[in-house]
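Submitted below is the structure of interest, expressed as structure tokens.
The complex is shown incomplete by one protein chain, all other protein chains being positioned as in the whole.
Showing chain A:
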Amino acid sequence: MILTKAQYDEIAQCLVSVPPTRQSLRKLKQRFPSQSQATLLSIFSQEYQKHIKRTHAKHHTSEAIESYYQRYLNGVGRNGAAPVLLELANEVDYAPSLMARIILERFLQEHEETPPSKSVINSMLRDPSQIPDGVLANQVYQCIVNDCCYGPLVDCIKHAIGHEHEVLLRDMLLEKNLSFLDEDQLRAKGYDKTPDFILQVPVAVEGHIIHWIESKASFGDECSHHAYLHDQFWSYWNRFGPGLVIYWYGFIQELDCNRERGILLKACFPTDIVTLCHSVA
């Protein structure tokens, strides 16, 4: 699951301009049968997010929004049951859930006196039943259940995966008899930055001292790893010293270059753990 940069690039190459649908995923799995599905999905999702980040702006110009909205209106005018919005999104190479959001926002602007707040929109996306227009509600819902990279369901799945791995990690720590403070305990004490676990007694993993462990239920690619380094890992180091990051779905080998500096990467729970022995005086 630890990929070299070259291996990773090969996979990423196949993901250019692939829509985030279950069909795409199926094909990807066939293309790379040796890689784990979770890893592939994670890479796919991250690549797609990078793609969306790059193109996000061009879909949000007022001209673009207007043109999408008109196309939507025309489409549903012809046939409200057809997957108008989803096809529109795929056609312009944008995430269906995000396209749904654009259209919904535009729709609400037209039909409500006050511009819709973000929370109202989020709530409607979570539960399209709240959308006053039945046709739009169906269209939005269709986009959301068909989008495997964005949308409230995907967010929830990601969150659940993250949580599940934290639980797994906690179990492993308990099993190894390593005492720790978890995020909640740290937050209760008023820590401003909280890794998943701080070890109350540091241990050595593969010869490196670690004070904390962060669980990441995703694949560690360059982009996300650098963002994590900046927002989280170095911040942890700044407060607690060196630590361990577990990318459960693997990572690019070359990124594991800060070991000496105090950030160690693993793709699984480490086996080579040395604990402090209390000398018998």
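Quick notes
To be clear about the criterion, a residue touches a chain if its C-beta (ideal position, glycine included) is under 8 Å from a C-beta of that chain, and two chains touch if they have at least 3 such contacts; residues count from 1.
The rule is simple: contacts and distances are computed from a predicted model.
The listed choices are "Sodium/hydrogen exchanger", "Ribophorin II", "Spermatogenesis-defective protein 39 homolog" or "Codanin-1"; the UniProt protein name belonging to the chain that is not shown reads "Codanin-1". If you put the hidden chain back, the residue from A:S24, A:T55, A:S235 or A:Q253 that touches it is A:S235. Checked against the hidden chain, the listed residues A:E63, A:E113 or A:E260 yield one contact partner: A:E260. Where chain A meets the omitted chain, the residues involved are 22-23, 81, 83, 86-87, 126-129, 131, 134, 137-138, 141-142, 145-146, 152-153, 156-161, 163-164, 167-168, 189-193, 202, 204, 207-209, 230, 234-235, 237-241, 260-261, 274, 276-277.
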